[in-house]
Structure formats: structure tokens, C-alpha cells
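Provided herewith is a single structure, encoded as C-alpha cells, for subsequent inquiry.
Heads up, one of the protein chains got dropped from this complex, but the rest are sitting where they should.
We call the chains A, B and C, going by the order they appear; numbering starts again at 1 in every chain.
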Amino acid sequence: MLIVMHHSATDKDVEKVKNTIRDMGLKPVAIPGAERTAVGIIGNQSWIDDGPIRTLKGILEIIHVTKPYKLVSRDFHPSDSVIRLSRDVKIGGRSPFLIIAGPCAIESREQIFKTARFLKKLGVPVLRGGAYKPRTSPHSFQGLREVGIEILDEVRKEVGVLVATEVMSPEQVELTASRADILQIGARNMQNFDLLREVGRTKKPVILKRGLSATVEEWLASAEYILLEGNPDVILCERGIRTFETATRNTSDLSVIPLVAESCHLPVIFDPSHATGKRSLVSPLSLASVVVGAHGLMVEVHPDPEHALSDGPQSLTFKGFEKLKQQMDALLEFMKTKLADR
Amino acid sequence: MLIVMHHSATDKDVEKVKNTIRDMGLKPVAIPGAERTAVGIIGNQSWIDDGPIRTLKGILEIIHVTKPYKLVSRDFHPSDSVIRLSRDVKIGGRSPFLIIAGPCAIESREQIFKTARFLKKLGVPVLRGGAYKPRTSPHSFQGLREVGIEILDEVRKEVGVLVATEVMSPEQVELTASRADILQIGARNMQNFDLLREVGRTKKPVILKRGLSATVEEWLASAEYILLEGNPDVILCERGIRTFETATRNTSDLSVIPLVAESCHLPVIFDPSHATGKRSLVSPLSLASVVVGAHGLMVEVHPDPEHALSDGPQSLTFKGFEKLKQQMDALLEFMKTKLADR
Amino acid sequence: MLIVMHHSATDKDVEKVKNTIRDMGLKPVAIPGAERTAVGIIGNQSWIDDGPIRTLKGILEIIHVTKPYKLVSRDFHPSDSVIRLSRDVKIGGRSPFLIIAGPCAIESREQIFKTARFLKKLGVPVLRGGAYKPRTSPHSFQGLREVGIEILDEVRKEVGVLVATEVMSPEQVELTASRADILQIGARNMQNFDLLREVGRTKKPVILKRGLSATVEEWLASAEYILLEGNPDVILCERGIRTFETATRNTSDLSVIPLVAESCHLPVIFDPSHATGKRSLVSPLSLASVVVGAHGLMVEVHPDPEHALSDGPQSLTFKGFEKLKQQMDALLEFMKTKLADR
Partner (left out) sequence: MLIVMHHSATDKDVEKVKNTIRDMGLKPVAIPGAERTAVGIIGNQSWIDDGPIRTLKGILEIIHVTKPYKLVSRDFHPSDSVIRLSRDVKIGGRSPFLIIAGPCAIESREQIFKTARFLKKLGVPVLRGGAYKPRTSPHSFQGLREVGIEILDEVRKEVGVLVATEVMSPEQVELTASRADILQIGARNMQNFDLLREVGRTKKPVILKRGLSATVEEWLASAEYILLEGNPDVILCERGIRTFETATRNTSDLSVIPLVAESCHLPVIFDPSHATGKRSLVSPLSLASVVVGAHGLMVEVHPDPEHALSDGPQSLTFKGFEKLKQQMDALLEFMKTKLADR
């Protein structure tokens, strides 16, 4: 249950609501927002009689939820969320389409600096690169870990790009959040709830990838974990789902991009590299994500994909990325001028 | 195994090859084509020693196949297939993007004529409408069947549109092929092999929908059944696959459109209505299919979706379709002029 | 909607009900049963007001159904169906567990006679063998077709076994039904509705395999097609479903065996050969199917699996089958004496 307070409600009004909830044996959580304050009740398993609350002062609306999330929903926050990544860079709503690019894994200073400078030149604002790598096998390259984080920190300072990188475990969050601009939760960790809570306690924007076999409802409920801890800056990322089809690494589910936008105010981006696993499919699917309304793209680019330590076959070359970037720019311009009313 | 003959090979050369195959205890099938003639060997389970054949006259190439298909492959037919639907209407290669629209089921003369006239006015060349309806339950509306076929025949003559309609069983093929311009094989019948053979013996273009859980390889192998009977005019149609996700009716697998084009010469279209099952998702996914390189679209439009006997929730209204058509036209024009080299 | 008549209702009562339904613009179907007669209404899309019917004579109950099936449900037929396959052989309810065994495909008279005599000696009452073979690729062995049917007819007469064989198309049904004891609908044809109707018009028991990606509800609705045509003798067969897992050919879904039994009165058997695709898994899964309550087993056995024209890797050898048969017998005896009250 969510108690949405009036714009004009006082702190005292909010405190009264919280105390009443405590008296009912339940746990209130205050959720301050730009638009209006709300008080959520957590931990209840079944329908709550709202009788004792309904008559309190300053209440705009009581929302009884059956969905496993509240805060990520447009019921609570009708307008699109716009997330500020730096002074100049934003994502969501009518912000410019955001491209995040870079290698799957940080392999060396040279590889990262080369990629960062290349992207910077093309006007791509965010570099991605994995320091902590979740790998199916413990016998595969596990990432440069802390060393990789320091390389990212250097590159953002020296080249002047924003950096996004994955955290796999709660204890990696503090260091990473102090060095990176955006934290990423990988598909395999979408329901690593303690990790979600931990990034929810930072002030860094979080890219939340959809799990391999996660329903839309579960994905949004995972985002809710982050918002509930006080961090409203979640960027959802569709990256393909696991199905019976083995011709592609995963099955790109582009329909969820407009579907999520119907009920959720958070920006949604698309990762064509993991979704397809095949270089030749990355560009067409990237362009398609623009058309279905994605707010951004996260794509793998590598200076030398043939020798990449991971995900080479799905990484674009610099040349391939440059061409895609030109096509994206043209398509985005077209969308803005010709399909604007869509 | 496939024996591809020289352009200059004589009928006698071909006959010699076929006899040699028979002598090996195998069954030859001659496949005449516009580009070159080929002789296929069917029914063999394992590798065939091509020694006795290799030395014959008029042979260009012997292709040993491990894939479950040959004729649909670009190995055999490198250039895009272009399929002629009428004097003026073609699909495939660089032909104009083809829109096929209409209701899920034929419900009445009035409904069909109204829809046909509306589409005709907008320049949509093909009307779709189901007479034989495959329905999960025998207690659901099963279609007007033969009566529906006659309505289609009237509408194509009176309004001057091409009509596409589904056949569910071999015995429906003869009548339907004599009345309709395009035959459709539904997703549930993608591996109804006797039906595939039967439409393969007609001279009508065939839309072959991908099965609910069919791999790309199985889909192409089903197309092969049709080509092998002598009908080269197969249009593949992606219509969503069945996955764990229930937020959409099926999961739209747009990546298969460029993927299939890499290895197969047949045109591929997209059905956003069954793929999503939700009216609000039909337009964005339709536009996306253009961008990934589809050759056409098959979309459900109904004069009164609220009262449709089937698939109402996924059918566009006339107004919704008109808007989509405008967007498609603008996007196609942009693609042609701005992304032409893609 | 289903109108269940009293045990004591007269033919005239039934006729009155049917006429009333016709007057409502709907189509009645009389379904005579051993227990009681019922009248179904088909073709209605939405809720029917039962006012005009409720007051008629001889009506026990009016069942408004939301499920896509009626006749296969225990609501209509509470006790287990027992299907008579010959004078001595039955399946369903408390009939002895039924084993159906034999090769995937009929390859030769010798292969079939050898297998039939081996099974006969072990007391296995039904021989399986495919004459019409649904194969992914047209380049694979398609079965001996009519020749295979004649071989089956010979073997049943000479060896004295019952034979079960697959039909793939409505036009194969008449011949096959005149030669075989049991007709089989394969997984790929589970929603080949015209084929379902055709076997529904015969008097032969039908094994209906579950489709590769068919829900339980769809499977039962397909059985309903057969019952609705007047053939009550349907045996459901779980044969594994298609999932993301590729370590086995399909994923064995044994839970559906007790699940189906809760709501449906038809017998259910299990096909461990297609479900697993691996010889070493056939025996453990076969034994498991006994424990979850299957009424029978359909298993592939081949005199020489290494040289089988199809499905060799999942076929048991004679020796392997003999051992499984002993284990099954011991387990069935144990179940009867020790777990009888389950």
C-alpha cells in the first residue's frame, strides 16, 4: 500500500501517517520525491484495511497495489523520469538519445584509453567497460577487478568521458561508486537483492539489466528494490532473453521497450550486443531500438575484437561503430522531425 | 546432396545424372530454376559418395549439405528472390515494401468489403482474412470456411485487391488456390508436412509463418518442403515465438529478419499483431521491422475491433492503421534516401 | 456451454433441448455417453444466457465453461475413462499398465517382424512403428508410407500384436484406420485441427501427443476436438517439451501426468524416448512415469539402433528393453501391493 501525500502536506502530517502505520504493526517507509511525498508500507503480505489511515490529514490518495512494485509505476510518478548523469548529460523523457559504448571487459590501459579517445571524438558521452566480470566458468578471465576500476578512474579524468561499470557484489559497491559515474547490475544479478539494496543506498545512477528469464514484472520489482532505498535513478536495460532459439545468443525482446514505457516512468535502453551475440545483427537491432522508443543504447565496441578476452564475436570494430553512429544520428534526426508526434 | 548443372547443360545431361542417382539406389528430384537447373537427392540419411556422379557431363558443382535444407539457401540461389504477386505487385529484393492488412477472420461480406475498400483507398495492395480458422478450442468460432473463401473471391474481383488467406489442410488447397492470390500456412501448421507439399504443388505464392517454437533452421527446412515440390514462391513470416514471458502474447524475434537474410534468399515479412497481441505495440514494432530489413508487413485491421470474433485486442482500428501507414511511408522514404547503403 | 441430461431423460427431451438451442441461433451437438447424455453448444464466442433452456425437461445441470474444453473434463465425466484396445487389452483407470514399444520408423518387413516377435514373447501387447514420418527436413527419410502400413497389417495378423502408427494428414486416416489398431497424432500435429476432426470420425483409439510448446490447456482442447466428433477413445501422451535446455532432446515434464489426471478423465502415457533423446535416460524416466501415475509407456526399441534410419540414439536395444521390462514389472507389482492407497 502506498499513501501519497498532498503537495501541501507538512512534515508533521507525514510523521502522523508513519506512526499510525507503526501502530498497525506495519513498517512505514517515507519516499521523498520532487513531485510529492509518499509513504509506503512494506512487509505486508495481504490486503491492509486502510480505515485508520484514510481519515488522516494531508493525504491525496491511497493506492492499494497488487503488483509487486509501486514506486517505479506511473501510478505513483506519471511523468517520465529524467536522470542526470553529469552537468550536460541526461537520459529519459525528451533528453537526447544516449549512447554508451566500449569493450565488454577492461583488458589494459592502452585498450581503454584508445577506445575512450575514439568515442570522445565521435561525441559518445559514456564509456562502458567491465572490471568485475561475471563469467559462467571460474576458469575464464574474471576481469582486472580493482585494477580495472582504477584504470576507469584514470580514463574518465584524463579523457573526460563518463564511465559505466558493473558491480557483482555488495562489497564492490563503495569503491566502484567512488570511481565510476554509473553502476551496472548484470542480468545474472537482477535478483541479487542485497546488491540491489546496496546500489540503492548510493547516489549513482544504476543500469539494471533484465535477467535472462525475468518477466517484465520481476524486472520492475527489482528496480523497486533500488528506488525503495532512496535512489530514484534507475535505467532499465533490455539485453535479450533466454529461449529455445540458439541461432542467436539470446532473443531480443524489443516489444518490452514500449510496453514498459506504458506503466513505468524509468528510461529504458537496449543492449544489442548481448541480445544478439552476433556482430552483423548489432546495427539493424540498434536502429530498431530507436524506432520502438528506447532512450539509449549500450553497445560493445573493441579496438581489436578478434583478440578480445571476452565477447569478441559480438563487438563492433571502430569502423563498424562509426558507421552505426552515423546511421543512428540520421535516424534520430528523422524521428524528431518526421515521427515527432508518435 | 545437390547437383547444380551448368547453364549450358542439356536435358540429356540432366537425365544422365538422374539415372546415375537411381542406380545408386537413391531418388533424384529435378529442380528447374530461372538461373540454373539442379538435381537433388532425397531420402538419404548419411553422407553419399559422389564418385559415380562427379565425372558426368554438365555439372557445375556438387553441394554436400549438412543443413536440413538446400534450395532455400543462398548457396544454391545467391541473389534475393523476387516474387511476383500480380502484374504490378512484387515482394523481395529491392521491390517496394509490401503491406498486407485485414481482419483476423472473415466475419461477413460487409466487414470484408468495408475493409477492402478502405485499404484500396490507402494504396494497400493485399487484403488478408481468414476463412479457415485454426482455433485452440473447438468451442470457438471456426471461421466461415468455404463461404468465407467465396466472399474473398467476390471482394478481389469487385474491389480489385489481392487476397491472402490461410489453408489448414491439404483438401482445402485446391479450392482456395483457385480463389485466392496468396496462400498462408499458419504457425501451428509450419510442420504439417503434407500441407506444405500440397501448397508446393500449386503455383500460388505461399506465406509460411514461423512455428511457435520453431528454430530458424526448422523454419527454413519447412520452406524447403514447398520449394522441393516445385513452388519457389515462399514468403517467410516472423510472428513471434513462445517464451516464458506472458506480458505479450508472443515474443517478437526481430533479429531473425536480418539473420535469415544472411543465409536465405526468400523475402521475410513480420506480423506485429500476433507477435505482440497488444494494439499499442503494433505500430512501434511495425516500424522496427522496416528498419531491420523486412520486405513487408502483415497486420490485423478491423472496422470494429471491439466486436471482432477473434483477435480484437490486437487489431488496429482504421484510424490507427491510417496513422501507421503514414509513418511507414515516411520511414521507408527515409530509409531509401538516407540509409540506402545499409 | 454444456447441458447435461438426467439419466432418465428421453430422446424427446434431448431433441427439445437441441431445437431450443437452434432457435437461439446456436449449434447443438449431442454427445451420447455411457453415464449420461449431454448436449454441447459450439461456436459461441461469449457467455450465453441459459434462460430459454433452464426450464426444459430432463436437464440435470447446465455447465458454463470458461475453459476451452468440456468433454475431456472430469466435470462432465467424473470417473476415469477406460479404453478398450482389443478383447483383452485395455488402458485407463485400474487397467494394467500398458507398454507400447517398437522402432521409430518401419524400415523393412524383417525389422518389424523381428521386433514384433520379440515383444510378443515378452508379453508386450502393442507394437509401434511409423509408416508416415514427419521429418524436419524433406531430405531425410520420409517413411515407407503406404508400404509401411501394409507391413504393419501383415505383422498384426501373423504375429498377433496390436499396432499403433502415426497419421500426418486427413487423407491418410481412412487407409490407416482400416489396418492399424491405434492411430497416433504426433507432437507437430497436435493443433492440426482438420486431422483431429478426421480421427475423431473413426472408431479407433487415438494417441494424442503433446505439442512441443503446448500448454496443458491447449493439449486438452485438442483432445476435445476428437471427442466432439464422436470418438471418446483418446490416450494423451507426454513426450517432453521444448525449453532452453539442450542437454536433453526435450525436457520431460512428468508433473503433467498427475496434473492432467486431476481435471481430465482420459488415460495419460509417457514417451521417454522423445522426451529425453538419450538411451541412458530412457529407463530411469520410464520407471518414474510409473510412480507418478502414468497409465502406460510408449518406448522406442530397435533390433539394431546403430543402423536405425531415425532416432537411433534414443532407441533401446532388445537387451536393454528386456531389462527395463523386468524392472517395470517389479515396480508395478510393488506399486499395486505397497503403494495401493496412493
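Note that in this section a residue touches a chain if its C-beta (ideal position, glycine included) is under 8 Å from a C-beta of that chain, and two chains touch if they have at least 3 such contacts.
As the structure is a computational prediction, the values presented were derived from the model and not from experiment.
*Asks:* With the missing chain put back, one of A:His6, A:Arg74, A:Arg188 or A:Lys323 would touch it. Which one?
*Replies:* From the options A:His6, A:Arg74, A:Arg188 or A:Lys323, the contact with the absent chain belongs to A:Arg188.
*Asks:* Just one of B:Arg242, B:His302 or B:Lys325 touches the chain that is missing; which is it?
*Replies:* B:Arg242
*Asks:* With the full complex in mind, choose from A:Asp75, A:Glu224 or A:Glu300 the residue touching the hidden chain.
*Replies:* Final answer for the missing-chain contact: A:Glu224.
*Asks:* Spell out the interface residues on chain A facing the chain that's missing from view.
*Replies:* Counting only chain A, the missing chain is touched by 40-45, 65, 68-70, 134-142, 168-172, 188-189, 191-195, 212-213, 217-218, 221-222, 224-225, 228, 242, 309-310.
*Asks:* Against the chain that's been left off, what residues of chain B make contact? List them.
*Replies:* Looking at chain B, the ones touching the missing chain are residues 213, 242-244, 246.
*Asks:* On chain C, where is the contact patch with the chain that was removed from view?
*Replies:* 213, 215-217, 241, 243-248, 251-259, 262, 275-276, 278, 280-281, 283-285, 287-293, 327, 330-331, 334, 338-339, 342
Definition applied: only the chains that are shown with their structure count from here on.
*Asks:* How far, in degrees, do you have to turn chain A to put its CA atoms on top of chain C, rounded to the nearest 5?
*Replies:* Rotation angle between the two copies comes out at 180 degrees.
*Asks:* Please identify the chain lying most centrally, where each chain is represented by the average of its Cα atoms.
*Replies:* When every chain is reduced to its C-alpha mean, the one closest to the whole-protein mean is B.
*Asks:* From the C-alpha centres, identify the chain that is farthest from chain B.
*Replies:* The chain farthest from chain B, judged by C-alpha centres, is A.
*Asks:* For chain A and chain B, what's the span in angstrom between their mean Cα positions?
*Replies:* The answer is 38 Å.
*Asks:* What whole-Å value do you get for the distance between chain A and chain C if each is reduced to the mean of its CA atoms?
*Replies:* Spacing between the chain centres: roughly 49 Å.
*Asks:* Using CA atom averages as chain centres, what separation in Å is found between chain B and chain C?
*Replies:* 32
*Asks:* Which residues does chain A have that touch at least 2 chains other than itself?
*Replies:* 213, 243-244, 246
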